[in-house]
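Every protein chain but one is kept in place in this view of the complex.
Naming follows writing order (A and B), and every chain is counted from residue 1.
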Amino acid sequence: MTIDVTSRQRIEIINIGGEVARAVAESGVEEGICVLQSLHTTAALSVNESADPDVKKDLLRQLALLAPRDPSFLHAEGNSDAHIKTSLLGPSLSLVVSGGRPLLGAWQTIYFCEFDGPRRRQVVVKCVKG
Amino acid sequence: MTIDVTSRQRIEIINIGGEVARAVAESGVEEGICVLQSLHTTAALSVNESADPDVKKDLLRQLALLAPRDPSFLHAEGNSDAHIKTSLLGPSLSLVVSGGRPLLGAWQTIYFCEFDGPRRRQVVVKCVKG
Partner (left out) sequence: MTIDVTSRQRIEIINIGGEVARAVAESGVEEGICVLQSLHTTAALSVNESADPDVKKDLLRQLALLAPRDPSFLHAEGNSDAHIKTSLLGPSLSLVVSGGRPLLGAWQTIYFCEFDGPRRRQVVVKCVKG
C-alpha cells in the first residue's frame, strides 16, 4: 500500500499518522509489525510529538545546523543537506501493530520529513502478522 | 510484550539487552525478526558497545553538542533537545531473531536512551516468525 504525500515547501514535516493508520487497517493485520519506507533519498520518516507544532520547528532548525545548505558540498545538485538529513533520520521505520492499528505512545505521531521539496512523494506501508 | 524501564537521571543510557532477550524467548519465535519500540518522544533506542562504559559517556557528550539544551528553542516545555535526540537515534529498532534470541554481534547490546528523565518508560517488543 502506497501513501502519496505532497509537500509544499522545500523543508517541511508532515503528519502522516492518519494515512498510516488507514493503510494498516486496510492490510487486515491485527497483531504484528509494519514497515514504512520513503522511496526517496531526500526525505525521511520519523516519530515525534505533534501536540505542540514548535517541536517540529525546533527539530528542523537544529537539523539545519547539523546539515547546513553549504555551497562547498561536492554534489552538484546543491541538495547535499537533504541527503545528509535523510541518512540521519532514516528512510524507513518499523512499528508494532496492535488491535489493527500502528502502536503509538500518547504523544507519538508519524512524520514524513521533506528536505528537498516541494514535490510529490511516496511512502510504502507493509504489514506482517505476528 | 512490554518492558518497563525506570530512568534515574535526566539523560541516561540503560542496557536493556537482558530484558529484550527475555521478551524474545517468551514470544516463542525461534527464527525471524523483532521490532522494539519506545512509546515516547523524548527517549530512543540504539545498539552500541557495552564492554566499556565510556562509549555511552562519549555518545551522550556528543549528542549534547548536536542537540544542546538551548533556551532559544520554541517548544515551551524546554525539552526540545530530548525530542531532537530521539529523532536522531530513532524510536524503534529492528533486529534479526536467531535461535530464539535477538541476534547481536560480539560487542553489541541494546540501549534505551533516556533524554528527559527521570521517568517510568515503556518499550514494546514484537516478534514475527520468518
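Here, a contact is a pair of C-beta atoms (placed from the backbone, for glycine too) under 8 Å apart; a residue touches a chain by one contact, two chains touch by 3 or more.
Everything numeric in this text was worked out from a predicted model, so none of it was measured.
A.B. asks: Quick one: which of A:A21, A:V35 or A:L60 touches the chain that's been left out?
C.D. replies: Within the whole complex, the residue contacting the unshown chain is A:V35.
A.B. asks: Go through chain B and note every residue touching the omitted chain.
C.D. replies: 31-33, 46-49, 52, 54-55, 57-59, 61-63, 66, 88-90, 93-98, 103-108, 128-130
A.B. asks: In the full complex, which bits of chain A touch the chain not displayed? Write them out.
C.D. replies: The missing chain touches chain A at positions 29, 32-33, 35, 37-41, 66-67, 73-77, 80, 83-84, 86-88, 90-94, 122, 124, 126-129.
Definition applied: only the chains that are shown with their structure count from here on.
A.B. asks: Round to the nearest whole Å and give the separation of the Cα centres of chain A and chain B.
C.D. replies: Taking the average C-alpha coordinate of chain A and of chain B, the gap between them is 19 Å.
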